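For reference, the structure discussed in these notes is given below.
Yeah, one chain of the complex is gone here, protein chain that is, but the others are all in their spots.
Let's look at chain A:
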Amino acid sequence: MVYERDLNLEATELRLGLPGTVTEQSSEKQKPNSNATKSNKRSLPDMNGESEVRRENSSVSSNDKKSHSQETAPPIKTQVVGWPPIRSYRKNSLQAKKLEAEAAGLFVKVSMDGAPYLRKIDLKVYKGYPELLEVLEEMFKFKVGEYSEREGYNGSEHVPTYEDKDGDWMLVGDVPWEMFINSCKRLRIMKESEARGLGCAV
């Protein structure tokens, strides 16, 4: 309607963006927004970190010219210059704080029944459960059994458990990784005999 393709008005449009930037402004405003109530809450990542890929995909599709900026959540790295309109001082200080929070480790104590002293590990360093379990096995010289949702860790003398924010002792591996590292306060490697009952299916 406004942008007749052959005149290529878009190319000569006066705008305040820096040269070379691409704005997310959609010229096809008459198309209805089918996704009006899309929430910005992150979908819960699952154990294999698939959500990371999913998140990337959604930001890629929102950069696709065919989809409209109003249909998808704002891309993680916005391409719109100067939006939202907050002072660069404020933007920089928020980003600095965010990076600081991300850079700070998430150190938790790890105890093993029978071991003389505890260890501490930084959960932020690991990408998922397999890596974490491997490190724990190495640190405390034990082997963890096969994990299944129904039966927990089958066939080992030791079971990894953790204390969550509510003070409850949980089996490591049940919840998505992101959720785990945000709620884990400390780890405890229990003897299998004590751990019976933790891995039972509901």
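As a working rule, a residue touches a chain if its C-beta (ideal position, glycine included) is under 8 Å from a C-beta of that chain, and two chains touch if they have at least 3 such contacts; residues count from 1.
Methods note: contacts and distances are computed from a predicted model.
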- In UniProt, out of "Histidine-containing phosphotransfer protein", "Proteasome subunit alpha type", "Vacuolar protein sorting-associated protein 29" or "F-box domain-containing protein", the chain dropped from the view is recorded as "F-box domain-containing protein"
- Residue list for chain A contacting the dropped chain reads 1-3, 13-18, 23-27, 29, 32-33, 36-37, 39-41, 68-70, 73-78, 80-91, 93-95, 97-98
